[in-house]
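Some notes on the structure that comes next.
After this line comes chain A, so read on.
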Amino acid sequence: MKQIIRITVGLTISCLIAALVMGSVFVITDKAKRHNEHVNVQQTMLGLLGYSTSHPAPPELKLYSIYRYIFTDGNVNTLGYVLPVLKGGGVGYQLMEMDLDGGFVAQHPLDLAPEDASESAERSAALRKAIKPPKTFSYADATIVAKLGEKRLAYLLPGEFPGFKTFIHVMLALDPSFEILGLEITEQEEDPGLGAEIKQDYFKNQFKGKSFKKIKELHVVKEPLPEEYKAYLESQKGKESPIPKAELDVIRSRYQDRDIYALTGATISSKAVTDGVKNMVAKFAYRINRLDKVISARNIPAVF
Partner candidate 1 sequence: MNDLLLTFPKGGVHPPERKDLTEHSAVEPLPIPEEVEILLNQHFGAPCNPLVKKKDQVAEGDAVGEVDKGLGATIHASVTGSVKGVGLSAHPIAVKAPSILIQTDPSAEPREWQPSDWKGLSREELLRRIKNAGIVGIGGAGFPTHVKLSPPPDAKVDTLILNGAECEPYLTTDHRLMLEHAEKIVEGAKIILTVLGIKDCRIGIEANKLDAIEAMKTACGKASPNGFNVTVVPLKVKYPQGSEKQLIQSITGRRVPGFGLPFDVGVIVQNVGTTKAIHDAVVLQKPLYEKVVTVSGRGIARPANLMVRIGTRISDIASYLGGTLPGLAKVVLGGPMMGFAVSTLDIPVTKTTSGILFLTEDEIDARPYGQCIRCGWCLDACPMGLLPNEIGVYVEAGHAGDTSQFGVFECFECGCCAYACPAKRPLVQFIRLAKMKAKK
Partner candidate 2 sequence: MLTVSVSPHIKSGESVEKIMWTVVVCLLPPLILSVFIFGVQTLIISAVSVASCVAAEAVSQKLLHRPITIKDGSAVITGLLMAYVIPPGVPCWIPILGAVMAIYVAKHLLGGIGFNIFNPALIGRAFLMATFPVAMTSAWLPPIRDAAVFKYMGSGIDAVSTATPLYVLKHYGIGALMEKFGSMSAIYSDFLVGWRPGCIGETSALLLLLGGLFLIYKRYITWHIPVSVIVSVAFFTWVFGGEKFFTGNPLLAILSGGVFLGAFFMATDYVTSPSQAPAKLIFGAGIGALTVLIRLKGGYPEGVCYAILLMNPLVPALEGWFRPKRFAPQKGA
């Protein structure tokens, strides 16, 4: 009996100590983790917008996130946008509910601090306070609007779609006329040497500069990538390039409206990325127009 007590006490104490250690480490590291993640995402975005350490972003560049939710009340679905708005000189958040045809439904203030907005748990908590119980919500996606001063510089769309093996996660940058500014593959597990080549410059930079019109009918062609085009694609990112600038422009104009050249031996991955991007752009363009309409009609003080 005495032994059992000793064992129990010993185990309890060691568990407590372990929990204490882990708990404190969690508390210490959690902030750093979030910060680092945030920085990481930020860097990807800035990279897509053409900024780098040698060419830093101007201070007036601001990134605002819009989160889209789907509300369900019985059989009725509505869209809920968590929008950054002007609030007492700073930035606050507001929930705007829209019906499926783009009509305005309701508008709720949200108790959400800007620094917490990127946390899904915090947002859920705020949303739970704002909407009444029979209505449920589920997260759909996020969009980031980059603003330089008063001007919208770009939209940044994180997204994912099924690739050859697993889901491919990307970040897409569009200019206000929905021309592609850049594509970054953030996560993929395609075959090394084949599908994994989608993260190579010569593939993903093909998307750069495609106009909205072209994107709608973008195809994948199973043809070898022309040498000069490949050289051009790899010369991006502000690196010194052996090709003179004038020639680059010639090449760009020559291939501007061409389809996407498939990766050799990885047509499926190439097609997956192309279709995924096409889809993302089409949906986004449709939604942002409706959202803008409602915002201007209702005079919502959105910051983006």
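Rule of thumb we're sticking to: contacts are C-beta pairs under 8 Å (C-beta built on N, C-alpha and C of every residue); 3 or more make two chains touch, one makes a residue touch a chain; residues count from 1.
Here is how the candidates were picked: all candidates are chains of the complex that A comes from, given by their letters.
As the structure is a computational prediction, the values presented were derived from the model and not from experiment.
Only one of 1 or 2 makes contact with chain A in this complex, and that is candidate 2.
Across the complex, chain A meets candidate 2 through its residues 164-165, 191, 193-194, 221-224, 226, 264-265, 267-268.
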